[in-house]
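The complex appears here minus one protein chain, its other protein chains still in place.
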Amino acid sequence: MSRIAVNLPGLHMKNPVMPASGCFAFGQEYGKLYDLNRLGAICVKAVTVEERRGNPTPRVAETPGGMLNAIGLQNPGLKHVLEHELPWLEKYDTPIVVNIAGYSVEDYMEVAREISKVHNVSAIELNISCPNVKEGGITFGTDAGTAAHLTDKVKSVSDVPVYVKLSPNVTDIVEIATAVEGAGADGLSMINTLLGMRIDLKTGKPILANRTGGLSGAAIKPVAIRMIHDVRQKVDIPIIGMGGIYEVDDILEFMMAGANAVAVGTANFIDPFVCPNLIDQLEDRMDELGIETLSSIVGRSSL
Amino acid sequence: MSRIAVNLPGLHMKNPVMPASGCFAFGQEYGKLYDLNRLGAICVKAVTVEERRGNPTPRVAETPGGMLNAIGLQNPGLKHVLEHELPWLEKYDTPIVVNIAGYSVEDYMEVAREISKVHNVSAIELNISCPNVKEGGITFGTDAGTAAHLTDKVKSVSDVPVYVKLSPNVTDIVEIATAVEGAGADGLSMINTLLGMRIDLKTGKPILANRTGGLSGAAIKPVAIRMIHDVRQKVDIPIIGMGGIYEVDDILEFMMAGANAVAVGTANFIDPFVCPNLIDQLEDRMDELGIETLSSIVGRSSL
Amino acid sequence: MIMDNMTIKNQEEIAPKIYRIEVTGPLTQQMKNPGQFVNLRVSKGIDPTLRRPISICDVDVEKETLTMIYRVEGKGTKLLAEKVVGDEVNILGPLGQGFPVEAAKPNDVCVLIGGGVGIPPLYYLGKQLVAAGAKVITILGFRTDKDIFLEEEFQELGELIITTEDGSKGVKGFVTDALKELKAYDLYYTCGPKPMLKAVEQTASTHGFISLEERMGCGVGACLACVCDLKERDKTTGKAYAKICSDGPVFLSGEVIL
Partner (left out) sequence: MIMDNMTIKNQEEIAPKIYRIEVTGPLTQQMKNPGQFVNLRVSKGIDPTLRRPISICDVDVEKETLTMIYRVEGKGTKLLAEKVVGDEVNILGPLGQGFPVEAAKPNDVCVLIGGGVGIPPLYYLGKQLVAAGAKVITILGFRTDKDIFLEEEFQELGELIITTEDGSKGVKGFVTDALKELKAYDLYYTCGPKPMLKAVEQTASTHGFISLEERMGCGVGACLACVCDLKERDKTTGKAYAKICSDGPVFLSGEVIL
């Protein structure tokens, strides 16, 4: 096995890097810029049963070292994704992770059931942490019992491994992580965005039409590292780490904190080639730091 | 009254700017650089009953757009503060806010009782949100009932108004804010630091000896704005806003979000003259934006 | 290639807070469609985080120069204005779907209607329309006479009508006040603030092409930050929305809800 390959349930990744959900649509845009087979995996935008229009614009606002978004899970709906988006991805042989969301447990179950049957879907990412929708989303992610119940239900209908995407907007993320592990989650994705807001001084109103949005980018990296480190002490399932990864060192920092693979979100907007570039730099940087294989450094910070 | 003066319980401030607790010690260092009477108020370092040694070093680490600290409430203890630090501040006629902390309710009460008797202390800031100590600190700030109980007890012994300093590391800050308001808090201070971590890639270990620390600086500003905005909808007591204030526009953004006054922390480390500089720029900027008086913009974002 | 560092050859303030910047590099070879834009990175670090979308104002494919005109609004454009000749700027582009020059037949009368920093992309368009044999009438709206830029350049393309809100030059009022007075034209192309676009769409007697603005994340169609609603679902994709960065910024009049 290559020094940078990583193996997670359902995900045999030639390198640890995937784009983060919502920052890469269904792959077609970045697929015009480079060969998506270079990625360790591809994580696509949240899918819901019905088509969603999302929030009114403006949907993004810049912040120091980061950005807010309030897309509101806009997506063409399960049927369209099954018929158009996933088939387009068939030409790639890199694992596909589908992020799923819903208003109710039944919604989630329906999407999971259908999506997990698709032969080129390797895993589901259960989004219980979207801060930008009124119902569903984050409400499932802030209470351990609710999160565990949803995980259990989705697991019962999914043919592929389920990664639960955790919200950082909680008092005790370890409690939620252990609860979903107990409910059968195959892995965790962390972190989703932090709730934030910005005000336009000229109007006195929030810049985002949705008022609040999710904070992503470099600014949140230390929060992500801390949460992954804390969760790593208490759970055994793999973690896909994300939140402010821009540079090759960030990948290593996330893995030392306890991540088994990583996802890159906001950085794609700054440099559309960031994923393949980071992958290219990885081995050189490992050499400089004397790291043999990536799997050897996972969770090193808590040794 | 001047256009930039603000009035809060116990704090008649000629301008809305005070240094944030822990970033200004007891004033003596910055007092060598400029006249502290220019400040709207002075908020001093956390005081505990006994002297505290704090955490081992390194105690700070830099992060993108911010920094982590794990000072661990090091302070010379109540007696020393009463005998040496507060008397030194007597030469100023700007309001003094004393941040207090403890291991137990009794600790907090003792410090509050003694400190609030000092004639040049205008208010107490009840620190229930320090993320860098094992006992006390943040544990009081993450549960609404505990926070309210402590507030009530401290109020019962304090001769001066009590501002409760909230932790952002919670699922529902509005719940905590309303609980402490119900328990008699005269005001709120928000936000304290977000829990974060950084790892040194060469050693694989956390940079901070304490492993985790509190994230402050520009990076956290959107989180602070969001929390103040949310809390402003539900509480009537004044809010001292803080978290990433570096520029004059930030002051206005915090006030539009719902803060009645502001505190500047990390920015002092970048520019030791930042507080008087921001105060100097305030009226010009208000003119540019057509703002008559500061009090008129408080909470404008939710109108 | 879609991203490259380009070198600044020229930068000057041509009106208060309005800068013309000229950069050079092989990326210009692909910039043939007016109305497309580029997404600029104004600093190397994380501050600011996002790229800034700026329209292509003119391209000299032989000399490999790209001209842009921008107004200093906030942090990003301020940093851009501080850059000097010889500095590099990272540019992602050309992006989006521009104005269809081929929609105008030879001798068609085309009206270009621009307001503020919506004016720049119309210049490259006007040049191409003239080259294709169309007749160009331009209406440019400004707040006051001091704000006027690109006046001579547009004059060379055909008739130019300037409107100012305070009447300090040209027609007093808005671009639509001038548009109303125009007799016969075959189609229009417009770019400017949304209220202006709405007014133009209502006032014009023909169909036309409208260029929109929106806050962007990725600029390439991947984040869904910049959507607008379509009046009718797109027949091929079945989608009820369009992405301004990749499906636009230019749309047919009546196609999107303004």
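Miscellaneous remarks
All chains are identified by letter, namely A, B and C, in their written order; residue positions are counted from 1 within each chain.
We adopt the following convention: a contact is a pair of C-beta atoms (placed from the backbone, for glycine too) under 8 Å apart; a residue touches a chain by one contact, two chains touch by 3 or more.
Since the model is a prediction, treat every value here as computed from it, not as a measurement.
Shown chains touched by the undisplayed chain in the intact complex: A, B, C.
Considering the full assembly, C:D47 is the residue among C:E22, C:D47, C:D147 or C:E255 that touches the omitted chain.
Among B:G10, B:G40 or B:P64, the one in contact with the hidden chain is B:P64. In the complete assembly, the contact with the undisplayed chain comes from B:C23, out of B:C23, B:I237 or B:L278. Contact between subunit B and the unshown chain involves residues 22-25, 28-30, 33, 45, 51, 53-54, 57-67, 69, 71, 74, 76, 80, 84, 207, 217-219, 246, 266, 268-273. For subunit C, the residues in touch with the chain missing from this view are 43, 45-47. Against the chain not displayed here, subunit A makes contact via residues 64-65.
We take it that only the chains that are shown with their structure count from here on.
The chains in contact with subunit A and with subunit B alike are C.
When you average the Cα atoms of each chain and compare centres, the chain farthest from subunit C turns out to be B. Chain centroids computed from C-alpha atoms place A closest to the centre of all protein C-alpha atoms shown. Centroids built from CA atoms put subunit B at 34 Å from subunit A.
The geometric centre of subunit B is 47 Å away from that of subunit C, both derived from CA atoms. Distance between chain centres (mean CA atoms), subunit A to subunit C: 35 Å. Looking at subunit C, one finds that residues 46-47 touch two or more other chains.
Contact with two or more other chains is made by residues 64-65 of subunit B.
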